[in-house]
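And now, subunit A:
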Amino acid sequence: ADDLTLQLKWVTQSQFAGYYVALDKGFYEEEDLNVTIQPGGPDIAPTQVIAGGGADVTVEWMPAALAAREKGLPLVNIAQPFKSSGMMLTCRKDTGIASPDDFAGKTLGVWFFGNEFPFLSWMSKLGLSTEGGDEGVTVLKQGFNVDPILQGQADCVSTMTYNEYWQIIDAGLTPDDLVVFKYEDQGVATLEDGLYVLEEKLADPAEVDKLVRFVRASMKGWKYAEENPDEAAMIVLDNDATGAQTEEHQKRMMGEIAKLTAGSNGALDPADYERTVESLLSGGSDPVITKAPEGAWTHDITDAALN
Partner candidate 1 sequence: MNGLIILAALLFWLAAWAVNVRLSKNPDKPGRRIIVPVLFGIAIIVLWEGLVRGLEVKAVLLPPPSAIVVALGDKAGTLWIDFVQTFIKGALTGYAIGCGAAFLTAILIDRSPFLQRGLLPVGNFVAALPIIGMAPILVMWFGFDWQSKAAVVVVMCFFPMLVNTVQGLQQADPMSRDLMRTYGASYWQTLFKLRLPAAGPFIFNGLKICTTLALIGAIVAEFFGSPIKGMGFRISTEVGRLSLDMVWATIVVSALAGTAFYGVVTLLEKAATFWHPSQRR
Partner candidate 2 sequence: MKERPDVTKTPVIAARDLSLTFETNDGPVHALKDVTLDIEEGEFVSFIGPSGCGKTTFLRVIADLEQPTGGTITVNGQTPRQARLARAYGYVFQAAGLLPWRTIGRNIALPLEIIGLSKEEQAEKVAQVLDLVDLSGFDKKYPWQLSGGMQQRASIARALAFDADILLMDEPFGALDEIVRDHLNEQLLALWARTGKTIGFVTHSIPEAVYLSTKIVVMSPRPGRVTDVIESSLPKERPLDIRETPEFLEIAHRVREGLRAGHSYD
């Protein structure tokens, strides 16, 4: 069997259920692949791992991948299992925020480490400075949890529909206490969780063949996970080495993830790509990327895998 290492963007959770299902159900094996899944974490830059040769394929968000490409690391999107973005900004109602117009003078929690790009382009679209003051917004580098909103250190925090939002609910706040702004609704959504490889891999037919089989099996895993969310969640739980995840949380996450993968058969929609690039280019004084990238995606793999 051919060896292949997949680097995840974050810790083991239902966000990556498709890959774990494919592994657990033997879909990879059927394709004669021996896949190793490496969980990520707060200080892991998947792009750096792939640059160092620590992985063959990585799950990454498109803004980070394109930024890396501009830094000289030629990443190429070979598949896009996530159709929609799950990112949103969640605010407490009692702060008086009802629409993006109310952000000025407020404190917002944001993830960095490559995840800040969609937020920055949204703010520049709103014309808000991120340097604080009455006219701009004060930005906090949010940790790994939602404490800032619970403890009133931030008015809004970044959340994913499938994860942090539910942590806020679990902590005792009700949906009625909250206002959410989905990036999808604000027209600033960028493509999340795509599969990326280094350009040089695509020049080697043997590698391409391996990738085709990998994408095919992975998508099979995703579709299985969508249809059997509870089983998928349990598979993820079995693969969590920290033993920190709870069943309830993972099942709920799987339900939300299914909504994001629903529209995708695995192939990247060029229109989504164009919208993402446009949003990243419009980053005001400090755009995420300075010029439209060339050859940052390919349909070769998905075409071969899905037809």
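Candidates were picked such that all candidates are chains of the complex that A comes from, given by their letters.
The rule is simple: a contact is a pair of C-beta atoms (placed from the backbone, for glycine too) under 8 Å apart; a residue touches a chain by one contact, two chains touch by 3 or more; residues count from 1.
What you see is a predicted model; the values in this text were computed from it and never measured.
A.B. asks: Judged by that same contact rule, which candidate in 1 or 2 sits against subunit A in the complex?
C.D. replies: Selected candidate: 1.
A.B. asks: What residues of subunit A sit close enough to touch candidate 1 in their complex?
C.D. replies: Within the complex, subunit A contacts candidate 1 at residues 42-43, 45, 47-48, 51-52, 64, 67-68, 71-73, 112-116, 130, 138-144, 147-148, 151, 153-154.
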